[in-house]
Each structure stands twice: as structure tokens, then as C-alpha cells.
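This report refers to the structure that appears directly beneath it.
Left out: one protein chain. Kept in place: all the others.
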Amino acid sequence: MSDQNIFDKLQNIDRRVFYWVLFITLMVPFVRPIGLPVKVVQNTRDLYLGITGDNVKPGDIVIMNFGYGVSAWSECAPGFTVCAKALLREGARIVFMGSQYDVELSFNKLKNDAKADFATKEYGVDYVFLGYFTGGESAIAQLATDAWTVYPADHYRTSVSDIPMMQDFHGWQDITLVLSSDTGDVGSYFLRQWQAAHGTKLAEIGIAMNGSTDYPYYLAGNYFGLSIGSRGGAELEVLIGEPGEATTAMDSINASHLLIVLAVIVANVGYLLSRRQA
Amino acid sequence: MAYPTAILDVIGLWTGWVLMLMIYSYPLYKENVAYRFAEHIFVAIFLAINLVVNFTYLMNTCVTPLLGGNLLMVVPLILGILIYTMLIPEYRWVSRYPIALLVGAGFGLGIRGAIKPSILDAIVSTITAPSAGGMMDWVNFLYIAVGLVSSMLYFLLTYEHTGLLQPPTRIGRLFIMIGLGAYFGNTVLFRFTMLTGRAQFFLQVLKIIPM
Amino acid sequence: MSNILKREVVFALTGVVTVLMFVEYFFFPQDWIVTSTIRTWAVIIYNISLGLGGIRLIQQHIMGTQRRRENWQFSALFLVAFVIMFLTGMWGYLGTGVATNNGIYSWLFNNVYTPLGSTAYAITGFYIFSAAYRAFRARNLDAALMLIAGCFVILSNAPVGEVIWSGIPVIGEWFRFVGQVPGMRVFGVVGALGMIAYGFRALLGKERGFYAGGAEE
Partner (left out) sequence: MTFIMLILTFAAMYYYMYLGKQGKVFKVRTLPAIQAIPEAVGRAAEMGQPVMWTPGIAGGLNDSTQGPQTLAAISILEYVAEEAVKAGVKIAAICPLPDALALVEETMRTAYMSQGKPEEFDIDSIRFFSGQSAYMTGTLGYLQREKPASTVLVGGFYYEAVVIAEGGNAIGAMQIGGTNNTHQMPFLVATCDYMLLAEELYAAGAAISGNPDMLGSIKGEDIIKWLLVAVTGVGFLLGVFHINFVADLLRM
């Protein structure tokens, strides 16, 4: 082992070294923010424009679906929060629902993060939390035709017939637009069962991993807008003018992405040089 | 969110923090007693929660309708219970019936659902030329078509990649590698964001940064 | 007779369910009540089957504890944690209709399950890093292309890419929206064909994955 030169060593660094460096790299920017500017791309801008201005009128009902669980908060929650804030400010009424069984925690976090906006709104009149649903695509199809059978009661077990706002929501005709934020497939259920079937306006607040599969739907007009990953969240925070979690996280994202590319470059330099020596 | 004040919430916060370090001691150090501790708690709690949630679900979708008069719901209940014959050696074969239903549903849905989006739509979008657009659109059009054809040839399973088939299958492999690289890169953002969230949590609990 | 029950009927049942799914797809514009019922059943059966896994897992830990196998202390820990979580959850559900109404269950859910879930999910961040470090090495043309595509996409995803060079997002986006398309489509095409062929063989009783040991010859 002693005849290993520096290049060989570079190639065979103990993986734990990386893990430490990575974890520390992620933490440092939180303590010492750098604040690189975030450029807003068109798909995010379209999403924001679609939920503000003339596109949403006071009293319109909007569905916001939590297709993410607690474990994906850092990726999905910032964008979702900005959208909820924007919609509440436009005077829209929001139906919250979700496909993960820890959905209540995500909803509580949202209410906390947009405290000021929820403070002026009344539960059951301006927004309602229907809670968890199962049954996948058929449930979403059923929601379009007869919402009350999917949700006979809200999350807190109040019958929907006793909730004022629900009197105006029976099916797809009553909904102005749908926003879904997913780690899984619920967005695509809405795409097929609502957007394609009834022409409902739909946008996705997606995870980065699905960016390239979601993007063609945005180009084709199925999604009127698309936010991709925590970066999309940061862009939305720029658009609404309130830097939040995603903006803070962007420094860490920048640092870690740079780190992984640097590591790959170093490994390759080592590899090429040691091959040349041999 | 603000830093909690109630004592139970503070304990909860620290519990989560300590358990996180126990799990990360595996990648950051090595398999050890702390990891083992967290691992077993995790596996146990996950199982318990899944059982409780599934039980709730079962009551809502099967038992309640059954008691409400939907007698057909007795079928999945019995079939489901038949899976447990696995535990009795001489009746083990009975468990194949419910599994047959699951497998049949899986194949039926899988096969019927795969042809249009995965095969037909993929080819349609490959051969639909850009209606207008510049040079780049046509280059992309050509790139995708050549890529799809050559990588399909790569997957021919009853031919060795030699002779006439050697060049196209070789090119097909290169297209596949580009696809894999791009997908790898795409996933990095998502994964790092998750880890960023944990790094933030680590600092927040220590009150180094605000919650 | 027993072989018919053990084998032929099982085949037939699988085949019939598969064909029913086809019939719905090709001949019914909306959901067909027969198949949608079967799908509901399948979900319920799947749910019930979780208990089997649970029994196996619990059995293993009980044995481990009883026989004082290596690491038996952790098996005991498993059992204690399981019993607490399961009983409090059921208590909450049976008592009030909502499991999280039980204080202990809810506390453990929020402070143990949730952070552990996020923690485990995020652990992939570490592993993806070391995997990239070793995989992205220009050993040959294939690996070099994977490396280039990967690095451009990574840099284009973070705002820093643009700061380094304005071309990075352009190239990165090309890889994301065009470059990877042939690869991804071909996986769709051949994956679908492979699945159809596998299903076909299985329905004809050729593949043994499903009928493993079915005959007990």
C-alpha cells in the first residue's frame, strides 16, 4: 500500500471522508449564508402567474393536494406554501387533501408557515382540510364526479354536509384549478382524470427527480405551470418576495452540487494521471 | 416554526435529533450499537404503524361496508385470510389462491397499460417532426430517432452483438449511457435537498440557527 | 385431484383475472364494475397479507430473544417498541376512531417515526455522493458520456451552475429534456415487451417465479 502515489490515493478515498465533508458542506451555508441570486425560469413563472392576478377571482375554489410526506418537506413544502399564500391573498377558497398518511403533519406545518395568511381566514368557509385518501387513481376520478362519496367527512370527522364551503364543491365543475405536489403519482392521476378528461387547469409542484418527466406535460400545456424541486420553491419565494426555507437551502444546494462535481473532477484527474504513469 | 416550549415537545425534538445521529453513525462511522438500537426501534415502529393504518383501512373499506350490508366484501376478507395458510404446512397450497388473484390483477393491468404509453406513444412522439422551429429542433428530432432505433437494436436478445449488428448496438449503448447519466444527475438535487433538510434540523435543534 | 386444485385452478384463476382486465380496457369506456371490484379486493388482500409479514418478523424476534441468539437484546427492544406502538395505536383507533388521538402513539409518531423516516430517506444523499464519485470515471467512452451528462445536469440544477458559466444551464437542460429521451424511451419500450412476454409465459405456466413449487414434484 505504501507505493500508492497521491493519484491512487485520490481514487480510493474512504467513503466516510466524503460523507463528513458533504454533511459539513451542507451545514456551513446555514450559518454563513452566501446568497447567490436565484434566476426564475419560465415554467415556475407560469405557475405563479396562473395562480395570481386575473386568473383567480375571490371565492374561486382551488384544490391543493399534499402528495408528499414529512420526509419530502424540504423539497416540496416551500413551493406549496408560497402557492397557498398567494391563493389565500387572492381570496380563493382552498380544499386541502393528501395521499400520505402523515398528511396532517404537513397541513399543520403549512398553517404554521403561512400563519399570517390563515389568521384572517375561517375554517370551513375559506379553506377546508379533507385529510387522507386511499384508492389511487379511481379515487381521484371519483372526486371529479362525486366528491362527497370520496370524502363523506373532513379530516376532523365533521360531515361535509355541515361544512359551508363544501356546499359549493361537488365535482370538477366547481373547481377553478388544481395544484398537486407529489413524490408519487397523484399529479398524474389529476392529469388523466381531471385535466385530460375535463380540461381543469392543473399545475405540479414536483420533485427534482421527476422534473424531466413532468416537463413535457408542461410544454404540451397539460400543466399550466411547473415548479421543479427545492429550486422551484426558491424561485417561487423570489416571485412572492418572501425569502423562506428554500431560499435558505439554496446555498447548501449550491455548495453541495459544486462539491460533488469537484469530487468527480478530482477522481478523474487522479484516474487519468495514474493511468498515464502506469 | 418556533422552537417548542412545552417540555414533551422539547424532549420529542431531542429524541428525533439523537435518533438521527444514531442512524447517521452508520455512514459517518460504522455499524455500531447506536445504529442497531435505532434500527430495531425503527423497524418495530414502522411495522406497528403500518399494521394500525392497514387495520383502519381494512375496517373502513371492507368490514364496515360488510356490516352495512355489502355482503360481497366477505370474499376479499376470506381470500385475505387464506394467505395465512402459509403458516400451516399441509394447507400451504391454499395461499396460492389469493396470490393468483393479485398476480392476475397485476399482469392484467400491467400488460394492458404498458402498450399505449410505453410503446405506441413513445414511437409516435419520436416520429412526429417539429412543425416549425429552427435547426436545433431538427437536430433533436434526428438525435432521438437514431437513439431510439439503435438502442432498441441493443436490446435484441437472440442475436450476439457482432457483425452487421455491432455498430448500431454499440451506438445504442452510448445513448443509453447518456440517459443514465442525465437521470443520475437529476436525482442528485432531490437527494441533496433531503439531506439539506436534515443538516438544517441538526443546527436548529442546537439553536445555532433559528427554527 | 389435488394437483388440479393445487395447480390448474390457480393457473385458471390468474388467467381469468388477467383476461377480465383486458376486457375492461378494450370494451368498457368507463370502469367496469366487475374489474373495479376485483381491484378493490386485491388492495384489501394485499392489506391483510401485511399481517403475515408481521407474524414472521415478530416470530423471528421472539425466537431470537428466547434462545438468546446473538444480539438478542435488540430483538427484545424490537418487541417492546412494537408492543407499545401497536397497542397504543389500536387503543386510540378502537376508542376514538382515530389512532393519533392516543397521546403516546401520537408522540411516538411525531417524534420517533417522522424524524427517523426523514433521516432514512435523506441517507440516500450520502450514498449517491460516493456512488457518483466511483461511477463517474472516464474509463471508456461509455462511462465518459455518462459522466458528462451527469455533471452538466447536476450543475444546471443548482443556481451556481449559471454563475460559473451561462452555457451550463443550456447544455444541462438539453441533456434533461432531449439527451436522455432515447434512453428513457427504449427502457419503456423493451421493458413493456419484456413484461408482456413474462406475463404470457407465466399465464401459460412456463415461468416458475409464480408457480414455484406449485407442482411439488
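Letters are used for the chains, namely A, B and C, taken in the order the chains are written, and counting of residues starts over at 1 for each.
Basically, a contact is a pair of C-beta atoms (placed from the backbone, for glycine too) under 8 Å apart; a residue touches a chain by one contact, two chains touch by 3 or more.
It should be emphasised that the depicted structure is a prediction, and the values quoted were computed from it without experimental measurement.
When the missing chain is restored to the complex, the residue among C:Y121, C:F152 or C:F175 that touches it is C:Y121.
Looking at C:L20, C:L57, C:L79 or C:A144, the residue that reaches the missing chain in the full complex is C:L57.
With the whole complex as reference, residues 23, 26, 30-31, 35-36, 38-39, 42-43, 46-47, 49-51, 83, 86, 92, 95-96, 99, 101-103, 105-107, 109-116, 119-120, 123-124, 126-129, 131, 141, 145, 148-149, 152-153, 155-161, 176, 180-181, 183-184, 187, 191 of chain B touch the missing chain.
The omitted chain makes contact with chain C at the following residues, 22, 25-26, 39, 42-43, 45-46, 49-54, 56-57, 60, 63, 71, 116-117, 120-121, 123-124, 127-128, 130-132, 134-135, 146, 184, 186-191, 193-202, 204, 206-210, 212-214, 216.
Quick note on the criterion: only the chains that are shown with their structure count from here on.
When the partners of chain A are compared with those of chain C, the chains appearing in both lists are B. Taking the mean of all protein C-alpha atoms as the reference point, the chain centroid lying nearest to it belongs to B. Put simply, the chain farthest from chain A by mean CA position is C.
Chain A and chain C, compared by their mean Cα positions, are separated by 21 Å. In this assembly, the C-alpha centroid of chain B lies 5 Å from the C-alpha centroid of chain C. The set of chain C residues touching two or more other chains comprises 39, 43, 109-110, 114, 118, 120-122, 125-126, 132, 136, 147, 150-151, 154, 157-158, 176, 180, 184.
The set of chain A residues touching two or more other chains comprises 15, 19, 22-23, 71-73, 134, 208, 211-212, 229, 231, 253, 257, 260.
Residues of chain A that touch chain B in their complex: 15-16, 19-20, 22-23, 26-27, 30-31, 71-75, 101, 109, 112-113, 134, 207-209, 211-212, 229-231, 248-249, 252-253, 256-257, 260.
By the touch criterion stated above, chain B contacts chain C in their complex at residues 8, 11-13, 15-17, 19-20, 23-24, 26-27, 36-58, 61-62, 72-73, 75-77, 79-81, 83-84, 86-87, 93, 96-105, 107-115, 117-119, 122-123, 126, 140, 143-144, 146-148, 150-152, 154-155, 172-189, 191-192, 194-195, 197-198, 201. Residues of chain C touching chain A in their complex: 31, 36, 39, 43, 97-98, 100, 109-110, 114, 117-118, 120-122, 125-126, 129-130, 132-134, 136-139, 147, 150-151, 154-155, 157-163, 176-177, 180, 184.
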